[in-house]
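A single protein chain has been omitted from the complex, and every remaining protein chain is retained in its original position.
As written, the chains take the letters A, B and C, and residue 1 is the first residue of each chain.
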Amino acid sequence: MPTITYRDALNQALREEMQRDPAVFLMGEEVGLYQGAYKVSRGLLEEFGAQRVVDTPIAELGFAGIGVGAAMGGLRPVIEFMTWNFALLALDQIVNSAAKMLYMSGGQLRMPIVFRGPNGAALQLASQHSQAWESWLAHIPGLKVVAPATPADAKGLLKSAIRDNNPVVVLEGEMLYNTKGEVPEGELLVPIGQAEVKRAGSDVTVVCHSKTVAPALKAAEQLAGQGVAAEVVDLRSLRPLDESAILASVAKTHRAVVAEEGWPHSGIGAQVVDVIQRDAFDELDAPVLRVTQADTPMPYNKQLERLAKPTPDKIVAAARRVLYLD
Amino acid sequence: MPTITYRDALNQALREEMQRDPAVFLMGEEVGLYQGAYKVSRGLLEEFGAQRVVDTPIAELGFAGIGVGAAMGGLRPVIEFMTWNFALLALDQIVNSAAKMLYMSGGQLRMPIVFRGPNGAALQLASQHSQAWESWLAHIPGLKVVAPATPADAKGLLKSAIRDNNPVVVLEGEMLYNTKGEVPEGELLVPIGQAEVKRAGSDVTVVCHSKTVAPALKAAEQLAGQGVAAEVVDLRSLRPLDESAILASVAKTHRAVVAEEGWPHSGIGAQVVDVIQRDAFDELDAPVLRVTQADTPMPYNKQLERLAKPTPDKIVAAARRVLYLD
Amino acid sequence: MTTATAQPQQQSPADAALQRRMLREMLLIRRFEEKAAEAYALGKIGGFCHLYIGQEAVAVGVSAALTPSDYVISSYREHGQALVRGISARAVMAELFGKATGCSGGKGGSMHLFDAEKRFMGGHGIVGGHLPLAAGLAFAIKYRGGDEVCVCFFGEAAVNIGAFHEAVNMASVWKLPVLFLCENNRYGMGTAFERVAAVTDVVEHACSYDIAGEVVNGMDVLEVHQAARRAIQRARKGGHPTLLEVRTYRFMGHSMSDPLHGVYRTKDEVEEQKRKDPIHQLSHRMLQAGTIDQAGIDALDAEVHAEVEDAVKFADESPDPAPEELLRHVIAD
Partner (left out) sequence: MTTATAQPQQQSPADAALQRRMLREMLLIRRFEEKAAEAYALGKIGGFCHLYIGQEAVAVGVSAALTPSDYVISSYREHGQALVRGISARAVMAELFGKATGCSGGKGGSMHLFDAEKRFMGGHGIVGGHLPLAAGLAFAIKYRGGDEVCVCFFGEAAVNIGAFHEAVNMASVWKLPVLFLCENNRYGMGTAFERVAAVTDVVEHACSYDIAGEVVNGMDVLEVHQAARRAIQRARKGGHPTLLEVRTYRFMGHSMSDPLHGVYRTKDEVEEQKRKDPIHQLSHRMLQAGTIDQAGIDALDAEVHAEVEDAVKFADESPDPAPEELLRHVIAD
């Protein structure tokens, strides 16, 4: 199996789907001539031309809405946000137009559109450029939300998202683009709504997604050295949430830690905790603990930033606590 | 004690604080000449003049940002959103400017600003005009979020919000404006961050806020008829969340239901559940259950809308389930 | 940027037929809205309900310049545009009543009328929110090499919100076949435009985006029609967007829950405007030209009246959506 980067996996997904279906087009800032701010769209302008790889002004609300309108008109837009921090300006179109169009039209207007781009913190980009929006987006009925952690999942989920007849939010990561992984040749479709056990274990479940999968796996490695077998469940899809996969793991381990990049209050982890205590109450041998970003804006200073982020050590500490090891 | 409407209580709070401090001003759509879309600002233009009661164009992002800039310049703005549905357009200014200004300036710039308006559904306003945003807003470090349910809390919390040196989100309710309640004469300040037990009970805790307080009290009444003593805890503040008040009640009842107007995924209720299971794990005799709006956009049809909303019956049913009565 | 004035009418039979149709459509909207107001008072219609009375000439004049494959998209004040687009009075009234037989299955209501087949792309409730959607529909037309156009109706107050500017700029840069049709009725709710806009000639903004701009008298359906035809021509060939400012007036309150007049506008102003009633203007003109007589007008009126009565009866007798509809259409399969 070829080993490629997360960036190239996304690029393959876009290319393959654009080759497959002429109704698919890519729109966003710097996606064409500049080959993408993070080079995810490299080569697409050359292959598909300016009509299908569209550079926009800096007008997130406007071009997100143009994407929604194009979907109403029968196309399958892929809207790239340079980062999700800027998509804050486009939420009205994502929430009020895209997510509600099918419902408020009484089922007449499908909304096959993808909103994608890097989410969460990178390195020292400070508070306005280091925000993780998954809990906001997963809150909205009418949307689907995926957050792939590996190149294979990135390709397979983006391809599924583009073929989906609903608005799908694809949360990528600047810090993930250069990561490498095996990606099977040919057609690869990862179904939306299915979590994956990235490492099996029997002592404690670590639920994670996107950029917290790598630290969760590192933590599992450390825990293994301490005689603790952690099971790492990568949610992959945040809406719909794969509740049965979470519950199946907890039924085995009876203990859980939930890690996420976002802030704690009403985060994804809170919803996962709700699912577990609601449906696995009698299975639980300890409260579920959460590891999140510090409940602060992101500081610029490197040391402070490190303190603010979820890390393997924090996950290990939480796991040991739910195991009553310290 | 005089009995007044929630609307008049807010009006008193605005008037008193504007009389008290010349730096306080009100800005928003229709707040002046039209006396407010929901008449909360009735009479203020006449008393304070057009400089302090400012009618704006329909430009939520712009006037929210102007409010933030005015606060940077030493004023204490109160920004009214005609409804929070429209504030979706202003989130960039609320989140990226207001909530982060103190932090990213290294503590130099305080942000004494209030963002207020009706939140959640009214009657048959359909999907784009019937949304409850508390979980989104409470997610953000740097903000405070309050959601008063009674006229007294509305007055006391709005006054505290205006005097606070941080950005405070005040979530009101179109369906609450006409509700009446006793409001003590003279200075009334309700501290931000304190929940209140609106009805005492020993069998089950019902956590609620804003528009779910009334149905929770109705449910408690029905439950009383069934021999069940429900304790109704009104959060009042959603950020900071009064965790000790929640835990104190659960320590007594060992059972809890959380009701909210928002959607289920990563809602306020999920965070309350997380707090309870984390810090009262051994106290709990049953899983905590949640009552929320249906996980759908709001339909226009009256019957469907009723089905979508949290009701006393749904709260009663959830309470009976956590009591294993059915 | 040119300012159009109504060209003199030589009455060809075609003109006469067109005018007759326009008169009928304006009457239909007027009677429909009057009935909707009654039904609202009776509690049969809920939520917000924004009437179009006074502005009929705009929807009618523009719609007569369109082909069935052209797209129309509008704000929450869209009953009139939906009706002249060909959605039956029954389907529109049933939607206002929230019934399963409504054009949006009872889920959308007054602010969210949809008929994808008729290419009526909604009723949208966020001011300015549907302008990018209109540009997007035009983008899709151009992408597929079609020759349809998209007409976007919106109020003057939307010009103050960012979405207007972002959408118009991109429509111009990409030469999209779209007509931005601003119904300038002078007020956004209780706020006179001049109180909140630095420049009150909406059409001025056409310059900043290098698109065609026109201002027309929205009380004269023929003038509106001619300007719309010019704009749609520009859009169809070559995809040149137009900003068409139509000066009109709303005879009723902003919505059913708002006063007709009061602090923000005087009774006298409303009365004076009512004297320019677009329906009277056209019927008067037709009477003058002898293309219709009073009996003919009365017959048309009786006809639409019956149509609206039937629509109310239909809506009233139609079933509510089934309870399971609550969970349907959240996600498409």
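Methods note: a contact is a pair of C-beta atoms (placed from the backbone, for glycine too) under 8 Å apart; a residue touches a chain by one contact, two chains touch by 3 or more.
Predicted model only: the values in this text are computed from it and were never measured.
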Missing-chain contact, candidates B:Leu26, B:Val68, B:Ala294 or B:Val322, resolves to B:Val68
Only one of C:Gly86, C:Gly146, C:Gly162 or C:Gly253 touches the unshown chain, namely C:Gly162
Missing-chain contacts on chain A, rising order, are 29-30, 33-35, 37, 55-62, 85-86, 88-89, 123-129, 294-297, 299-304, 307-308
Logged for chain C, residues touching the omitted partner chain are 160-166, 168-169, 172-173, 195-199, 204-205, 207-211
Listed in rising order, the chain B residues that touch the chain left out are 25, 51, 54, 56-57, 59, 61-75, 92-93, 96-97, 101-111, 141-142, 144, 165-166
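Keep in mind that, in the parts below, only the chains that are shown with their structure count from here on.
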The chain whose C-alpha centroid lies farthest from that of chain B is chain C
Per the C-alpha means, the centres of chain A and chain B lie apart by a whole-Å value of 30
Residues of chain B that touch two or more other chains sit at 61, 85, 88-89, 126-128, 295-297, 299-300
Residue ranges of chain C touching at least 2 other chains are 104, 106-108, 112, 124-126, 162, 330
